[in-house]
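The complex appears here minus one protein chain, its other protein chains still in place.
Per-chain numbering from 1; labels A and B assigned in written order.
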Amino acid sequence: MSTRRSGGRTVRSAGLAFLVGILVIGLLASPIPAQAPKPGGTLTYVVSAEPPSFDAHRETTFAMLHPIRPHYNLLVKFDMPNYPKVVGDLAENWTISQDGLTYTFRMRRGVQFHDGSPLTSRDVKASYDKIIFPKGDVVSVRQATYEMVEKIEAPNPTTVVFRLKWPSPSFLANLASPFNWIYKADILEKEPRWYERNVMGTGPFKFVEYVRGSHWAGVRNENYFVSGRPYLDGYRALFIRAVAAQVAAVRSGQALIEFRGFTPAQRDDIVKALGDKVVVQEGGWLCNLLVVFNVNRTPFSDARFRRALTLAIDRWGGSRALSQITLLGPVGGVMRPGSEFATPDSELVRLAGYGRDIGAARAEAKKLLTEARVPEGFEFTLKNRNIPMPYEPAGVFLIDQWRQIGLRVSHVVQETGPYLADLRGGNYEAGIDFSCDFMDEPDVQLHKFISADRSPANYGGYTDRVLDRLFTEQSRTRDPEKRLQLIRQFEKRVLDEKAYQIYVLWWHRIIPHWTKLRGWKMGPAHHLDPDLQDVWIAD
Amino acid sequence: MAASITITPRAQPRPRWLGWFIRRYPLGAVAGLAILTMGIAAASATWLAPYDPLAIDFLAMFSRPGPGHWLGTDAFGRDVLSRMIFGAQTALLVGFFASLAGATLGGVIGVVSAYFGSTGDLVIQRLADILISFPLIILAMAIVAILGTGTVNLIAAIALSFVPRAEIIVRASALGIRQTPYLEAARALGAGHWRIIFRHMVPNVVAPYLVILTAFLGQAILLEASLSFLGLGVAEPTPAWGLMLSGAAVDFVQRAPWMAIFPGLAISFMVLAFNMLGDALRDALDPKLRT
Partner (left out) sequence: MTRYIAKRFLLMFPTLVAVAVLIFVLVRVVPGDIVELRLVSGGMFVTKEVVEKERIRLGLNKPIWQQFVDWMVGMVRLDLGTSMWTGAPVSQEIAIRLQLSLQLAFMATLIAVVLAVPLGALAAIRRGTWIDYAVQVFSVAGLAVPSFWLGILLILFLLTYFQWLPPLTFTSLWKDPRANLLQLIWPALAVGYRYSAVATRMTRSALLEVLREDYIRTAWSKGLAERVIVRRHALRNALLPVVAVIGLEFAFLIGGLVVTEQVFNLNGIGKLFVEAISRRDYTLIQGLMLLVAFAYVAVNLVIDLLYAWLDPRITYG
């Protein structure tokens, strides 16, 4: 959890700042006053988008996780108060062989699906076979992240074994993916796509109803395998797309929380209106904005020009200002600031565009522009999505920064559809890109930067075998220190030497919620919330 | 030879126009004056605006209206008044070109279609009937989706959604004189199609054309605001009223209400002026027409 930066003159009224300050300090001291959990009540929360289908194995959006996740369990999950620690969910415990190639999980006993049938290792195997080895027209979007898995075995009803082709330090965390819901083997056998439109899990809540465009409702699973859980009688997820209406829902008490994140101003609105009826949880967020350059266009093919562009950006100053009005915040490299893999600030400042002296950096940028023979007043376009937060402010910010080294940039804002098509098709000069993941894991976060022929998420169009080699090497290195070194080398090459893609800022997650909502701790990824197992409502 | 035919179907009374118009339609005249003023303000925005409309000032975010910033600042600390003055440029630009293009294209199709008649006319009429069955905003959204966003595409989208409406009205006026004796006479005297269209039909549809043109101006500005509000119009950081109303203005409506109030007032005021001028023009030019 972060402390609030107080940069420059505060614009907000002093009283409000004081109030927020007190709340956050209070939060730091003791997140939630100790009290025995009280069963009962219905939790209402806001979800800002609607689930496309109900099958997590084939979707990538939190809009499907937030309303439906409480119906399911995973094999293992992240222990949110102690993230990134992994604990068992349906698994009681597990062992990893010396060579790192065999993972053996022992299952909990007495777990039942909502239809009353018992869960066995067969269900786990069937679910993971669907995720890793999908058959026919079944789509599994994260199939490629499990390419190290050779096969899955279920030797007896309470044991599941994963056999790997090569040791992978990120494998266990990967199994804790919030998308890997355990389905029922009998159903999958009969109808592999049944789960796209139906719900049948073992989770703490049973399905009640889904009204399109309105809400999703669940009711307490009386036979849940953790005794005394869940605390809540039920929950209701309200689908509200308009941002102002989301804030209004929390303000008016029609909802107690929104699990994705609000902007600072929205937080202030809610805090001002509700006072100590709300608490605010804040911290790092595993999402970021980048700028990708099309290396097939001049002068973007010239690394000097790209370096000039990254040098021109005042990240530290921008972070102070933008964190007051947008959900952008921390300055960081390829790994999330605050994560175990992150480059500390003292080293970060040595990368191009991360120095504290913006005047010197811009002077160097201008020199590089001259070397690259880019004239004063050179014009290019910056492609962006038409999503107000945080894409549009980031675009406005970048254009202002580049104007200061004499470049004239026009903003081309597009709907997401054509924007993605243009980025993929190389029909752009510079574009704002982004990534958002569910766990701090170099394999996931670095994947965007390897050669375009290996990574479909690399829109830059470049080929760099050095990066590819470093990526593969770090992915299979089990010694954490060595792995970290490889990541640093990778980072320096991408962001500084070659400046293929550059970071604007990382996101800062802010969740204001009613104080009476207890038993929930915010993590760094909105995908990890919530299973609602331990959440309760105080009087 | 036939060039000396100078019959006009309806002798236009030509009093001293401006003076007559002002005395007869004072509201219209006031509206015209207001539009003129806004036009001049927009044209001289560079000198008039107290601040650079694009200049970000993070130290002045959400400043209240006061001596420093008369109408306050927005979420980036940009001066609301300056953005509104420059926004008038965008509104007038989009409004003027979109309605001009829409009314003209529709008018041309309407006249030609009315003159030639037969199958072509029938097909065009069916098509126009179909297109007017969609609300303007839906039509414009669909066209924006095809063309993409941005100021030029926005103008095109609004113009195109006006075309069927203009076409139907102009065609109806043009049809009325197609069968009149003097046209028959002109044709008998051997005048070419285009000559007849330009010399005889076009002058007769000028009145409805002008009326729909002014009526479209107000609608175009409203459409621009709506589309920009939905993120389908002009792109940040270009100052535009609809854009100023979207995003931050709604999110921060209670904290910084001036961000939502002033641009909305500007839109209402400009559309009001255009509508009033349009009404007066309609009454003066073609009282039978309802737009």
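Basically, a contact is a pair of C-beta atoms (placed from the backbone, for glycine too) under 8 Å apart; a residue touches a chain by one contact, two chains touch by 3 or more.
Note that the coordinates shown come from a computational prediction; the quantities given were computed from them, not determined experimentally.
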(message) As a test of the contact rule: which chains in view would the missing one touch?
(response) A, B
(message) I'm checking contacts with the chain that's been left out. Which of A:Leu43, A:Leu175 or A:Leu238 qualifies?
(response) A:Leu238
(request) Determine which one of A:Asp233, A:Glu415 or A:Glu429 touches the chain that has been left out. (result) A:Glu415
(request) Could you tell me which of A:Val444, A:Leu470 or A:Ala499 touches the chain that is not displayed? (result) A:Val444
(request) Consider the whole complex, including the chain that is not shown, and state which of A:Asn82, A:Asn156, A:Gln254 or A:Thr370 touches that chain. (result) A:Gln254
(message) Across the whole complex, list the residues on subunit A that are touched by the chain not included here.
(response) 50, 52-53, 59-62, 137, 139-141, 143-144, 196-197, 211-215, 238, 240-242, 244-245, 248-249, 251-252, 254, 273, 287, 415-418, 420-421, 424, 434-437, 444, 447-448, 455-457
(message) Across the whole complex, list the residues on subunit B that are touched by the chain not included here.
(response) 27, 126-127, 129-130, 132-138, 141-142, 145-146, 148, 218, 222, 225-226, 229-230, 245, 249-250, 253-254, 257, 260-261, 264, 267-269, 271-272, 275-276, 279, 290
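Throughout what follows, only the chains that are shown with their structure count from here on.
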(message) Report the inter-centroid distance (CA atoms only) between subunit A and subunit B in whole Å.
(response) 45
(request) Write out the stretch or stretches of subunit B touching subunit A in their complex. (result) 54, 56, 58-63, 75-76, 145, 148-150, 231-232, 235-238, 246-248, 250-255
(request) Would you mind writing out the residues of subunit A in touch with subunit B in their complex? (result) 8-9, 11-12, 242-244, 247, 263, 265-266, 268-269, 320-321, 324-325, 384, 386-389, 392-393, 395-397, 399-400, 411-415, 418
